[in-house]
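Read the structure below first, then the notes.
Shown here: the complex without one of its protein chains, the others still in place.
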Amino acid sequence: MSVKLLKQLSTYKSALIGLTVILALVAISVYAVVAIPYDKAALLWRAGEQQWLDNPRNAMPSWVSLLTRRSLPETLILDTGKPQPGVSKAVVPVAGRFSRVKIEFSFNYGYDDFPSELNVFFKASFNASPPLVTVHWVKPNGEDVTLKTLQIPKEGSYYVSNDDALAKELRSALSGKLNKTIEYEVPVTTLLFAVEDEDLLNPGTAKVMKGAYKLWMEGSAFETGVDVDAKLTVYGKVYGWAGTDHLRRDLGIAILWGTPIALSFGVIAAVSIALIQMFIGAVSAWFGGSVDTVTQRVTEIIMILPFLPILIMISTFYKFNIWVLLLVVIALSVFGGGVKNYRAMFLQVKEFPYVEAAKAYGAGSFRILTRYLIPKVLPTIIPSVVLSVADFVFLEAALAILGLGDPLTPTWGKVINDSYRNGALYKGLYYWVLEPSAMLTLTSLSFAMLGFALDKIFNPRLKEM
Amino acid sequence: MLALRVKTVSEPLLSVKGLRKFFEVKKGFLGGKAYLKAVDGVDLTVAKGEAVSIVGESGCGKTTLGKTILRLYSPTEGSIKFDGRDVTRLKPKELKWYRRETGLVQQDPFGALPPFMTVRRILEEPLIVHGVKSGRTERVRRVLEKVRLTPVEDFAGKYPHMLSGGQQQRLVIARSIILEPKMIIADEPVSMLDASVRVEILQLLEELRKQYGLSVIYITHDLSTTRYFSSRVYIMYAGHVVEHAETKEILSKQMHPYTKALISVIPDPDPLNRFVTRSIPSGEPPNLLNPPKGCRFNPRCPSLINGVCNVKEPPLIEVSKGHHVKCWLYD
Partner (left out) sequence: MEGKQLSVEGLTMYYKTMRGEVKAVDNVSLPLLKGETVAVIGESGCGKSSLAKAIIRLLPRNVSVYRGTVLLNGLNLMELSEEEFARKVRWVKITYVPQAALNSLNPVIKVGDQMIEPLVLRLGIAKREAIEKAAEALTTVGISKDFLNRYPFELSGGMKQRVIIAMSLTLRPNLMILDEPTSSLDVLTQASIMNLLKAVKRDLKVSMMFITHDVSLSSELADKVAVMYAGQIVEFSSADRFYLEPKHPYSQKLMQSVPTLRRDKELAYIPGSPPSLLNPPKGCRFYERCSLKFEKCEVEPPTIPVDKVSSVKCWLYG
């Protein structure tokens, strides 16, 4: 029977497309679960900024570079703790307790756009006196700029791109060079990386000076046994295949992990609600009388209750995680409209001659319900179950967007919620909204296409010849 | 509680006396009950191994009568005795043995078969329900051979929609006899089948009857088949049995005006039929919610005795041996 079904299904192109996409989504889910086990994913997602410090904030996906004609910068990390070409560090003891500290970072910068941030992280081991260094910046044209003189903390950072004093200084120096006043607040990253010509006067036209850059620091340590480690992070504007969010988290994790969550939420909700409703409808229809009356009145009352407001109400008192949310959704939906549909179907089916025949050879109510009525009705509910998966996937997302969902689990809806809360569209961070939306749309569409094709198969009246 | 079996040699297998089955119908929104008097006082007997027909038009109550006899409905009044035991008031749990002793063959062969079960499964169901644990495969095979759905291996795995109408009905018959019942009620068993297949089914039932001493009650609207397949005929009209006699007797010497009308309008294949305008009693069968006073046929009867037929219900009068008529004309 299922071979026949597949054959019939294959005549509908929409069903094939839908099925293919669903299988792809399942594959993605399997990959997500295998590659990043749930615990790890949850941990990553809920971890604070420390976890994500190496990522740029609100970075676009790397492939955007392919679409724009400009190459967008990726994050560049040079760490004294990890020996690489272009990194050199020396802590050389000099007379007494003093040591000379010199750290150099050299790199090539060939992108068309400026970095988003520039940061130097420090880790030093000392007792009481922190080492003192002066940080310099060398541009490809040889120009050396002193950035700042600072004390190296045991653990901390010199947030170069946030250094307002430095910004003012560089700006006035630039004004002097160009003999013109600069109308806007040029950011540090631009000042450090730009070609110093008239183009700098307008924010959009500033050009990047491509070539070899160096950030070096020299200074002294005042104790013995002092060690210093530094990490230069030139934050890019793109990251990974999905970009990052406001907390620098790799959106890829959320998109990937959103898949199994969405699919399981949708499928579990759709299937369990349909099965329970079907059972309630069957019992109501078969036993009739007072059982039927009571069940129907209860169903009607619950149907009238507003689903979403109640959910909102509950969630303002209790914050729940996504699986409890699933349970609540199921519990609220079980006495829904489907009960009436299924009851109508069972009322019809129980009058079929073969049911009467079963009574005539002595089959009991339970047997008739489970072996004769339900198997007849079950195939016809399959299309609506498939279609309702799409509904539940969207429901979960909608709840998340309203802020009702699980704040700690990486789901598509949560990503959209974050993007909304952080003004993504206002800031032009379209990818942040489009990626989860595309996934939602794709999932719903595929289930809808499959569902409609199944509907045409199981409902012969809709069949096209 | 099982009644004591009191059996004499000549006692019929099935004995129905004064059977009434009314259906409650709600009239209007504020209630008030009305009763649809589907079966209103029927006596019927079937001997062991006998084939009996109940003939009537749709709405006359013959199907309700059959289902009430099988206890698919509960009788409103009257008594049903089967094999010496009174089954009239037994509760569903107490009727399990009765379900084993009786079988039902329905009108719609395809509707009577669960479309999602294989032939083998369909036949095993009654066995499973009655707790037959071993030897099921053998019994299924034997019964399939009996109804000539062979080779058995070919048919056992098929689904109902893969069978022709005639094959489906043979499967229904197989299912009805697999528990080795004593009586079968066949409700219009061939009316949905093609003409050339009908005789095959009816002959099969006849064969089974002879072989197993089965009693068969045929419910039908087709008087013509009764000639060949039943020894006695009950004519029903509007919930009453208006005439019953041996088949040959009824077909040659009808007494009741309704039976006479019925016989006169049924055509045999005859080219002269097209020149004959038949006389037909006017009107329609009565509404069983409010049947006419007296004899239920009286508004349409060409031999109406005013003041009698439309006032008092006629009794069942024995006109000759075994031939009873419910009509004032024979008082």
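Residue numbering begins at 1 within each chain, and the chains themselves are lettered A and B in the order written.
The rule we apply is simple: contacts are C-beta pairs under 8 Å (C-beta built on N, C-alpha and C of every residue); 3 or more make two chains touch, one makes a residue touch a chain.
Computed from a prediction, not measured in an experiment: that's the story for all the values here.
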item: Of B:Ala112, B:Leu214, B:Ala245 or B:Leu262, the one touching the omitted chain in the full complex; value: B:Leu262
item: Of B:Arg89, B:Lys210 or B:Arg278, the one touching the omitted chain in the full complex; value: B:Arg278
item: Of B:Pro75, B:Pro126 or B:Gly166, the residue in touch with the unshown chain; value: B:Gly166
item: Candidates B:Glu24, B:Glu138 or B:Asp270 - the one touching the absent chain; value: B:Asp270
item: Chain B residues that touch the omitted chain in the full complex; value: 57-59, 164-166, 194-200, 203, 221-225, 227-228, 251, 261-263, 265-271, 273-274, 277-278, 280-281, 284-285
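FYI, only the chains that are shown with their structure count from here on.
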item: Chain B to chain A touching residues, read off their complex; value: 70, 72, 95-96, 99-100, 102-104, 106-108, 111-116, 125-126, 129-130, 159, 172, 175-176, 179
item: Contact footprint of chain B on chain A as seen in their complex; value: 1, 352-354, 356-364, 367, 371-372, 375-376
